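All protein chains but one are shown at their positions in the complex.
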Amino acid sequence: MANDVFAKSLLTRRQALALGASAALAGALPRGAFAADEKVTLWHGWTGADNTTALNGVIDTFNKGGKGVTVEPTGYDWDTLFSKWVVSSAGGRAPDLVLFHITELPEFATRKVIRPIDDVVASSGLDLSQVPDAGRTGVTFDGKVYAAPLDVHPLGFYYNVDMVQEAGLDPAKPPKSGEEFLEWAKKLTVKDGSGKITRYGFELPNTWATARWIWFSLMYQFGGTFLDDKGLAAVDSEASQKALQYLVDLINVHGVTNPEVGGNKGEDAFASKQVAMKFIGPWEVNLRMAQKMNFMTAQLPVFGQKAAVWANSHCMAVSKQKSDDKLAADGTFMKWFFDNFAAPATTVGIIPQSKAVRESAAFTGTEQYKYFKSFVDDLPNIVYEPLIPQYLSVFSFDKPTPLVTNLQAALSGSKPVPDALKAMKEGLDAQLKKG
Amino acid sequence: MQDQRSNRAGKSLGGRTLAYVLMIVVTALWGAPILWMLVTSIKPESEIYAYPPTWIPDAPTLEAYGALFQRFPMLTWFRNSAVVGILTTALTLAVDALAAYPLARMQFPGRRVIMGVIFATFLLPYELLFVPLFLGLNSYGLVDSIFSLTVPASANAFGVFLLTQFFQAVPRELEDAAIMDGCGRFGFFWRILLPLTKPGLATVAIFTFVASWNNFFWPLIATNSDETRTLPVGLATLVGGAGMSMKQSVLMASAVVATLPTALFFLALQRHFVRGIAATGIKG
Partner (left out) sequence: MRSGMTLAAYLFLSPYLALFIAFMLLPTLAAIGISFMRWDILGAPEFIGLDNYRQIFGDPLFLTAIKNTFYFVFLTAIPMVVLGLALAMLLDQKLKGTAFVRTVVFLPYVVMVSTVGILWGWLFDKGTGLVNYYLTTIGIEPIAWLKDPHWSMPALAITTIWWTVNTNMIIFLAALQDISEELHDAATLDGAGPWQRFVYITLPLLRPAMALVTALTIINGWRVFGQAYVMTQGGPEASTFVIVQYIYLTAFQNFEMGPAAAAGVVLLLITLLFSLAQMKLMKAI
């Protein structure tokens, strides 16, 4: 209703006429289902020009497919999506479908802004057996399925092929172990005549989340876990200390990286040739290709006893509404999207959860696939961050949480590793005990 | 500015040289980041991280602008922002001017209390008001409407403060004479006070328009689709956020596009703007 007020006041007469005309035309078309189309709104965080375009394109294809459902997507920055969603839910104006990260699912399920979708999955025929165990577990909360898992995006290993060749290393044989990695990192670190470092072997920025993901991966590689059996933080464990100490040693002992170099906000150290190697998700593949960089990707080396790599996933859930009368339409789109995920996955730079899609020519035939392949190979080793209802506050991207602050303190050298992890555990436990 | 009479610092050649040197330094410091934004927006993605930095692109391209205008309803967002900005500015000018007149020039019981309360609300961070405001408007079905984007913003205290300052500077005798002539209070307000303080109104107009144009969080909460979004809300979704790769050129192009209208608005009104405050005397 209110929507109409806005539309009327903003549309010019001519546009209104044009709209009316096209509506009339549409009505005259033989496709009878058009008028009866059920409208489904979808909120997502796949921002960026290319991502939005790709997503809108896929949804357009669906809308024109005569399935009786019209999906209207709206993009938000991930940060603001949740604020907006919760406030809108309180006002009864939530969208029908929402895309978010699998790690956030327990929080939204606890807040009751999403509903279980076992019924939707069953009636729509969405084939969850295509999804690896980790993904299926991730969308299940309290024994019920709450979302369709769409993709996985694990951390991966990017390296600059030109630099590797210059250093006399073989770009076809990326390091597989900690020792090999260190050898590469040392050879790829370049000093000028005066001994000043002009390029670091590896990027390990102390801002944003990259350092956290790398440390998290290494902790599991060394046999540790983030939480203990009681659900409290286990970040002061021996494995966790070893993992963080390894990273701190890369900075202080080996001098192959500098936490002040690089990051996520445009200070692109990889493109600006300040570093030769970095660990980041598959979502940077398209950017690196657009930058015309000569780069390659590989699986994360195994620094500890076993392979393990941080990952997260996007999933699609049904936002709780007063009535369930759109469930069938929601399910129709959800299944279709799950089955036709190759195109958005390629543009966004993520790996489809569905085995059928992952192995389809629509995904493996893309020019990006040679870079995606190593991420696909690492799928058996993925570890999600703990699926807890306090996820957003504990793992906040943009708040000096105990996690971030102490990690930064260890990397910058202002706290020794054991002290930082002890302080981190205390802070985390306080957060975890809270509701 | 025609009415700049003085050359207080530098009558001597040395003083003038110093002034010009300082002006060049100031222009460089304030202009360089803006110029960098402009230059980056026309660089191909492969040139952005050239080091040392380059101020002239090797292969300038409008690709980033193409991405903006071809793939997004930029014109819709522009129009929404313009409509919202103009309506908010007009409404703010109207109600703020009406309110500033008695506050500046009349003695009446409650005046100090009203001034105090307005000042106090000015100090509370707006972020806190949004949830009550959203739920309140929502219960009347007013969310996601032009109403929710314009009317609440017009209750801003800043315009009232500023206009009160401007109105106080108009001589008492003018008002007395006007009222003696049977002009009435509204007649004085409409026919004498407003024309005399046009520059003041221009000042408030600029502040209001810029604030409205750049406003992000409330329009985000208050709109629900691409069709009703304003420019900043739309732009935020296309530059890419956390965990999304981000193209600097697109980012900077969107910044240029968003800045241009307000910059032009300022250029158009800047003459009034500077003279505006001068004419009134913040001197109080």
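Structure notes:
Should a chain be cited, it is by its letter among A and B, assigned in written order, with residues numbered from 1 in that chain.
FYI, a residue touches a chain if its C-beta (ideal position, glycine included) is under 8 Å from a C-beta of that chain, and two chains touch if they have at least 3 such contacts.
The model shown is predicted, which means the values in this text are computed figures rather than measured ones.
Although it is not drawn, the missing chain touches A, B when the whole complex is taken into account. When the full complex is taken into account, the listed residue touching the unshown chain is B:L29, out of B:L13, B:L29 or B:L75. For chain B, the residues touching the chain absent from view are 1, 3-10, 16, 19-20, 22-23, 26-27, 29-34, 36-37, 49, 51-53, 94-96, 98-99, 101-103, 106-109, 111, 114, 117-125, 127-133, 136, 151-152, 154-157, 160, 185, 189, 210, 213-214, 216, 232, 235-236, 239, 248, 251-252, 254-255, 258-259, 262-263, 265-267, 270, 273-278, 280-284. Across the interface with the omitted chain, chain A contributes residues 82-83, 86-87, 89-90, 111-113, 205-208, 259-263, 265-269, 272, 274, 392-393, 396-400, 404-405, 408-409, 412, 414.
Methods note: only the chains that are shown with their structure count from here on.
We define each chain's centre as the mean of its Cα atoms; on that basis chain A and chain B are separated by 37 Å. Residues of chain A that touch chain B in their complex: 1-3, 5-7, 9-10, 41, 45-53, 72, 74-80, 83-84, 87-88, 90-93, 95, 208-209, 264, 266, 268, 271-273, 281, 283-284, 286-287, 290-292, 348-349, 397-398. For chain B in complex with chain A, the touching residues are 45-46, 48-49, 51, 67-68, 71-72, 79-80, 83, 130-131, 134-135, 138, 141-148, 220-221, 224-228, 236-248, 250-251.
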